[in-house]
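Just one protein chain is left out here, and the rest sit where they should.
Now for chain A:
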Amino acid sequence: FSPAQETLLQRVEKVDGGLDSQDVATSLGVDHQAIVGAVKSLQALGDVISAEQRSSKHWELTGEGCEIAEQGSHEARVVSSIPKEGMPQSQLMKLAFGKVGFSKAMSNKWIRLDKGHEGGPRIFKTVERLEDLVRDKLLLVQKGQASQLEEKEKNELKKRKLLSEVTVKSYWITKGSCFSTTITKQETELTPEMIASGSWKEKKFKPYNFEAMGVAPDCGHLHPLMKVRTQFRQIFLEMGFTEMPTNNFIESSFWNFDSLFQPQQHPARDQHDTFFLSDPAQAHEFPQDYLERVRKVHSEGGFGSQGYKYDWKIEEAQKNILRTHTTAVSARMLYKLAQQEKFTPVKYFSIDRVFRNETLDATHLAEFHQIEGVVADYGLTLGDLMGILHQFFNKLGITKLRFKPAYNPYTEPSMEVFSYHEGTVLNNGFLRCRSELTI
């Protein structure tokens, strides 16, 4: 423990109110920073002292000011350098203090200039003794007695760049709640040695700062969108839905569009909305009888439908694309289901990536995830569809839902789901879902 700390404590003990750190530094003849250091380390020990930061202004001599304090003002030096017989002006001007000193000495009337003197203009002293007021003032400031000068005088010297006003930070030191002149070091942490020896019973421990944060654990993280996906997946599984294999981004137009009754000239099949593949450009395997049935329904109608009545082309259906919806997979699954000997009711789901070839902006990307659910059974109703959606959203904590009629080429009826809270309809961005019901 440093002598500075001990002396400081002794001083604080003796005084009734408090001490200014600058004063302490001056009286001890040490650098103020040493006192500041002592203050800081005492503070670290606990509430031994309290130190309030203060700042005060204080006049100091500039470099030039110091020079003058030492050697006298320029004008005084001019006078003392001139001998009885005077000095040529040109010679005086050559001296370092000549220029500034000359004009000041002239205005003080300490010298006079004889312009017409033979051999050139000549300067003569007019006084023998002078009072170097400037130097005196500076000396006063140097001695710490700046208060004896008037503000006007100080500002004038400041203008001449001989004085500067300096802000000095100091501490006002008073006794703290645990003041004592003996410094006992406080421990920071319990150690195994202390536990073993029991020495912790005699030690004082530094208080914890409960305001600060702890150390953040260095852990890995899961992606927020994937966490949402996990949550939805869990909900589907809880509701008895089996996961479909959607690990095929590339799909044929047949499964993606035609088998879902989307006509071949539909705008969604445009170059603008769908990514087509140049390699591999075409799919080459289809269940032939099913393909024929699809062709028929599109062009002539069938199964109670009038169809779209146009020429259906297989070349269109063969075109490979990046799937625009996972419903293409659902179509494949339903086809498989239909091939079974005996029909069994199923509930399928998937959550996976789909693609669309659109201009990107702040809310639209070319790739996003789609959530899909399919229920196939006898006797399903629209009420059942809405019921399932209701339960699904319930598990997300969304209980208030409204359904709105919508249009979709391959679902009928179709609806959009809106969730609302006390009258306000929430933004139906990701909640806009198409509900598919196979009856």
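Here is the rule we use: contacts are C-beta pairs under 8 Å (C-beta built on N, C-alpha and C of every residue); 3 or more make two chains touch, one makes a residue touch a chain; residues count from 1.
By definition in this document, contacts and distances are computed from a predicted model.
Peer 1: Can you tell which of "Translation initiation factor eIF2B subunit delta", "Coatomer subunit gamma", "Phenylalanine--tRNA ligase beta subunit" or "GATA amidotransferase" UniProt lists for the chain that's not drawn?
Peer 2: According to UniProt, the chain not displayed is called "Phenylalanine--tRNA ligase beta subunit".
Peer 1: Looking beyond the chains shown, say which of A:Pro3, A:Gly144 or A:Pro245 touches the absent one.
Peer 2: Reading the full complex, the residue touching the unseen chain is A:Pro245.
Peer 1: Which one, A:Thr174, A:Asn357 or A:Gln370, makes contact with the chain that was left out?
Peer 2: Checking the options A:Thr174, A:Asn357 or A:Gln370, the one contacting the hidden chain is A:Asn357.
Peer 1: Taking the entire complex into account, which one of A:Ser90, A:Ser103 or A:Gln265 touches the absent chain?
Peer 2: A:Gln265
Peer 1: Kindly note down the residues of chain A that lie in touch with the hidden chain.
Peer 2: Contacting residues on chain A, toward the hidden partner: 218-223, 225-226, 230, 233, 236-245, 247-252, 265, 267, 271, 275-286, 301, 303-310, 320, 322, 345-347, 353, 355, 357, 359, 366-367, 375, 377, 379-384, 386-388, 390-391, 402-407, 409, 412-415, 439.
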